[in-house]
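Scroll down for the structure; my scribbles are underneath it.
For this view, one protein chain was removed and the others were kept in their places.
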Amino acid sequence: MSKQIKQLGDDIWKTKVEKVNSELFTLTYGSIVSQLCKDLNFNYEAVNNQLFKMGYNIGIRLIDEFLQKTQLSRCTNFRETAEIVSKIGFKIFLNITPIITNWSADSKTFSLILNDNPLADFVELPDDGKALKELWYSNILCGVLKGALEMVQLDCEVVFLNDVLRGDESTEIRVKLIQILKDEVPAGDE
Amino acid sequence: MPIFSIYITSKSGSLLYQKDFKVLNNPITKQNSNDYLVIASTLHGVHAISAKLTPAASAKNYLSSKLPTNSNKTGLRMITTSQFKIYMNQTVTGLEIILFTSPDMGQTKISGIYDKIYQLYCDYVLKNPFYQLEMPIRCKLFDDKLLSVVTTTNV
Partner (left out) sequence: MAIYSFWVYDRHCNCIYQREYSPLTASTSTSASATTTSQTGSTPRLSQSNSALNNSSVQRFQQSGADNSDTTISNNTSLGSSSVNNKIQELLNNGSINAINDNNVSKLLFGTLFSLRKISISLTSAPASETTDDEVFSSHTSLNKFNELKSFQTLNYKVHFYETLTGLKFLVVTDPTIRDLQLELRNIYENHYLNYVVRNQLCQVEFKEHEVISNDKFIQSVDAFWSGLPEFIS
């Protein structure tokens, strides 16, 4: 199963995805983050939130793009979802396949370890005493995952646990399934 | 082209008869008896509503239809899902016979089966002096005959 998923991700990456210059991509994202920091007076908490919101708005669109490219149907369980997020989602949009690890006993929480993070090439966090502790530079990724999963009825909590930019050993995103959203029913008539 | 289930509802939408048949690879799972009532009355309601959704330009399409219309000229006729089809037909008296079939069942074949079932209903339900109208159908003869009609179709 896992192999098939990887194969599908690779195929789509090769045949269906338009590529963009990686410096342009990294610089664009970098300038967004640094501009946000300036605009929000280096309140990194607020910057994280803003990045998350931007990511969320990308995620709720990106999922349609994803479904069209992959032609996938629903996952059978959350482990499959994790495989698909890593081997297809990250693969076709960022050309990386994060490692899935640290499953919780109830199979509702897992971690994605990013060995390579295209958003953060060339980045050093500012040495102002708080950025290293407060800023999650790539927090947009959490928003994207949150938005995309929510659109397919998986209400999840997505947060950064570690980031090599902060001097941690690895870059780790934690994904926790909170609930499966029920179909909405039409509102009662007025 | 097997038939999976049959529902018969009265003109007021209450469920008079319901039976799931034993068929290989039947996608329809067993439900609570309450669920059957809900499904029957939902279908009954939707049948009436669907008539109101008729586009003006198509309101006379039924005239050119070669199928027997009975009183079901404008109401819901057929529902297609990936695993089964639902055929609905209504007699002039308001009785609705609803058949759940495999997706490859065709319109012409179903009208033949429908005729037979209607006839069985007349013979073994209506002509049974102890049957009260609008009450659930509990007639052994009807059961048996219906089963044999369905078995011949399902072979």
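Each chain carries a letter (A and B) given by its place in the written order, and its residues are counted from 1.
Quick note on the criterion: a residue touches a chain if its C-beta (ideal position, glycine included) is under 8 Å from a C-beta of that chain, and two chains touch if they have at least 3 such contacts.
Just so it is clear, the model here is predicted, and its values are computed rather than measured.
Novice: Of A:32, A:132 or A:151, which sits in contact with the chain we cannot see?
Specialist: Missing-chain contact among the listed residues: A:151.
Novice: Check each of A:75, A:96, A:123 or A:164 against the chain that is not shown and name the one that touches it.
Specialist: For the chain that is not drawn, the touching residue is A:75.
Novice: For review purposes, identify every residue of subunit B that touches the missing chain, sorted by number.
Specialist: 27-32, 35, 39, 42-43, 45-46, 48-62, 65, 67, 69, 72-84, 86, 100
Novice: In the whole complex, what residues of subunit A lie against the chain that is missing from view?
Specialist: Given the touch definition above, subunit A has residues 60-61, 63-65, 67-68, 72-78, 151-153, 179-180, 183-187, 189 touching the missing chain.
Just so it is clear, only the chains that are shown with their structure count from here on.
Novice: Please compute the C-alpha centroid of subunit A, do the same for subunit B, then give the distance between them in whole Å.
Specialist: Averaging C-alpha atoms per chain gives centres 50 Å apart.
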